[in-house]
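One structure, as structure tokens, below. Some questions next.
And now, subunit A:
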Amino acid sequence: MAVYGQVILLGMMLFVIGGACVLIRRNLIMILIGVEIMLNAAGIVFIAASLRWGALDGQAFVIFIMAVAAAEVAVGLALIVYCQGRSGSINADTYNTLKG
Partner candidate 1 sequence: MIPLLLSAIIFLPLFGGLIVLAFSRYPDRCRWISLGITGADLFLVANLLVQFIQNPGAITVDLLWIETFGIRYALALDGISLLLILLTAFLTLLCVLVSWRSITKRVAAFHFFLLLSQTGVIGLFLATDLFLFYLFWELQVIPLFFLIGIWGHSDRVHAAIKFFIFSITGSLLMLIALIGVVMIHKSQTGEVSFSIYALNTTLLTAKTEGWLYAAFLLAFAIKIPLFPVHTWLPDAHTEAPTAGSVILAGLLLKTGMYGLFRIGFPLFPGAAHNSASVLLILGFIGLFYGAWIALAQQDMKRLVAYSSISHMGLMVIGLALWNRYTLSGSILQMINHGLVTSALFILVGMIDERIGSRQMEKAGGLWRKMPLLSGFFLLFAMASVGLPGLNNFVGEILILAGAFKTRPWVGALGFVGIVFTLVYTLRLIQEVLFGEPKTDDPYPDLSLRETAILGAIAIVVIFIGLHPDPLLNLLEGPVGELLGGTKNLLTLQGY
Partner candidate 2 sequence: MQSDWIVILPHLFLAGGGLLIFCIGAFWKNRPDGTLFITALLSAGAAAVEALAFSGSGTPFAGMVSGDSFSRFFIALFCGISVITLLFSRRYALHRRFSGDEFYGLILFATLGMALAAGATHWAILFLGVELLSISLYILIAIHKSSQAANEAGIKYFIMGSAASAILLFGIAILYASTGEMGIVESLNAPDSRNPLFLLGLGMVITGFGFKISLVPFHLWTPDVYQGAPAPVAGFLSTGSKIAMVAALLRIVTGASPPVWEVIAPVIWTLAALTIIVGNLTALVQDHIKRLLAYSSIAQMGYLLMALLASRGDGAGASAVIFYSVIYAFMDLGAFGAVSLVSLGEPMARADRDSLTAYRGLGYEYPFAGALLAVSLLSLAGLPPTGGFIGKFALFQAAIGADYMAIAVIGIIGAIISIYYYIKVIAVLYMRPTRVPTPHTFPGFSGPVACASIFALIVLMGILPGSLLEVIAVILS
């Protein structure tokens, strides 16, 4: 088992942790953080993979991911803040007027 295997494992664990955070938490901010963790887990896997294949494109991808994540967080936070301002809640499940 090469190093990359352990790093991938780390990435998976991080992904699971992020996923669990998304699943379990009701707070919008925390869910967002969970998503970020998942994205970063992917980044780690990319790094491990580029380690395995000896190619740089995986690592390059990580930079893209960072940019994307930043954009996403910016938009997301703006949305959440706006919503919180309107309805006074950042509990995900209070947003349930649309259903059925």
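With respect to how the candidates were assembled, all candidates are chains of the complex that A comes from, given by their letters.
Please note the rule applied: contacts are C-beta pairs under 8 Å (C-beta built on N, C-alpha and C of every residue); 3 or more make two chains touch, one makes a residue touch a chain; residues count from 1.
The model shown is predicted, which means the values in this text are computed figures rather than measured ones.
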Candidate from 1 or 2 that touches subunit A, complex-wide: 2
Partner candidate 2, residues of subunit A touching it in the complex: 4, 8, 11, 15, 18, 22, 28, 31-32, 34-35, 38-39, 41-43, 45-46, 48-49, 52-53, 55, 57-58, 60-61, 64-65, 68, 71-72, 75-76, 79-80, 82-83, 86-87, 92, 95, 97-100
